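Here the complex is missing a single protein chain, while all its other protein chains stay put.
Showing chain A:
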Amino acid sequence: MSTPLLHAEGIAKSFSGVPALTNGQLSLRAGTVHALCGGNGAGKSTLLNVLMGILQRDAGYVQIDGREVNFPSPHDALDTGIAMISQELEPVPDMTVAENIFLGREPRLMGALVDHRRMRLQAEQLLRELELHLPANARLGSLSIADMQMVEIARAISRDARVIIMDEPTSAIGERETELLFAAVERLKARGTGIIYVSHRMNELYRIADDYTIMRDGTFIETGAMADIDRHRLITTVLGKELDEEYAKYNRPGADTLLEVDDYGRGKDFERVSLDLKAGEILGIFGLMGSGRSEFLDALFGAAPAERGSARLRGAPFQPREPGDAMRAGIAYVTEDRKGSGLVMGASIKRNVTLASIPDVARNSLIHEGMEDAVATPFVERLQIKASSLDMPVKQMSGGNQQKVVLAKWLQTQPSILLLDEPTRGVDVGAKREIYAFMSEFARDDRAIIMTSSEIPEVLGMSDRVIVFRKGRISGELHGDELTQENLVRLSS
């Protein structure tokens, strides 16, 4: 076997004495896509951050083309040809596409001035080469998330990056954008670029990855060719245990109507939305990005109230003007963006769990710490939240565990209707199943769930009934045998 493009071995890293990574190992061949697989807290992010120079390793070595390298900062990694595309590495939204691509290495005029014309021309040429139909002078902030990602990829290529790390690149984009991304990945492979690819979506890995490396509990487990491992063995190796059925579904919709929405509308986001929700039901809402599905949930929760139409909850008029109104009526809302709108990232697990029910842990406006512990502790057990203590800041947790903290926060308000927007985004396979099981358990008796998702298998697997949104309107409703991928795609596009 020839020298790998990138080889890392024995990488270790601890945070205040707590090891996050004990033996990270990865060998990437040029012109291939390498899937890095692992569950919550497997150490994937830590390994990638070490490779990128964001974190400094405690032990081990990294080689590029067989030569040992050391990156004191991400800048050094970039100079050596390693780039990372993730949701965290934010571009500059107020600059143009071209300015973002050449950020930090703008073509110069007389050594000091930025040569805007040359920069734009070079950017246009690069975008053409990549078959990206994006205007070089558009403001980056005006683009969709998928297009921004494409710009990040263009930037990586323009730096002659030979190793590109993609951390959950499809978690925020739709099916069509995913196809564009994969096409770009194929072109990168043809150029000899090596790609380290992290995704919790198995289908994607089987589609584009050549090799895989599995990590668990901060340690390298095994590596091999994607063609040699089947889906079942991949999942069980990632989890380290056998799995129950994926969509553990045992709720059953009843006859009573819990919620009726009549002719809801708001601005240009959505209009003429009428639907009902039965007790015991999991109602799926499917739609592409911008179809109005999240905006509709915002309205039901009073976060951005509806301007037209009406709603009835258990027969009584329901008109939420702010989240507090919806919460008092027994509605809880897990948003799609847990970092931005679900959690206080710097605060502890305990404080996040009680965030929506602070009065519950207080008497006469005085916080009672014992009550707070008593509230938070049972959720750790019930939702299997992995944490060393309740005082651990949630930003140190993996995506799946963070999502469970959000769920705990809302369960504490004892809701009867749960609005879940992309409940498993950025969550690993194991935690996904736990969340599915939790959903089934929740949607019983006089409780119900409205869930949106852009993952078709999840929508089909978990919903009793699906309403499809297209361009702010309901384009169809599917039950029973009509619940197929073809129907969802047809109605949504």
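As a working rule, a residue touches a chain if its C-beta (ideal position, glycine included) is under 8 Å from a C-beta of that chain, and two chains touch if they have at least 3 such contacts; residues count from 1.
The rule is short, and it goes like this: contacts and distances are computed from a predicted model.
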item: UniProt protein name of the chain not shown, from "Aspartyl/glutamyl-tRNA(Asn/Gln) amidotransferase subunit B", "2-oxoglutarate ferredoxin oxidoreductase beta subunit", "Endoglucanase" or "ABC transporter permease"; value: "ABC transporter permease"
item: Hidden-chain contact residue, picked from the options A:35, A:387, A:435 or A:488; value: A:387
item: Which residue of A:119, A:327 or A:375 touches the chain not shown here; value: A:327
item: Residue, one of A:347, A:437 or A:483, that touches the chain absent here; value: A:347
item: Where the missing chain touches chain A, by residue; value: 15-18, 240-241, 301, 303, 322-324, 327, 333, 335, 340-347, 351, 355-356, 358-359, 362, 365-367, 377, 380-381, 384-391, 409, 413, 430
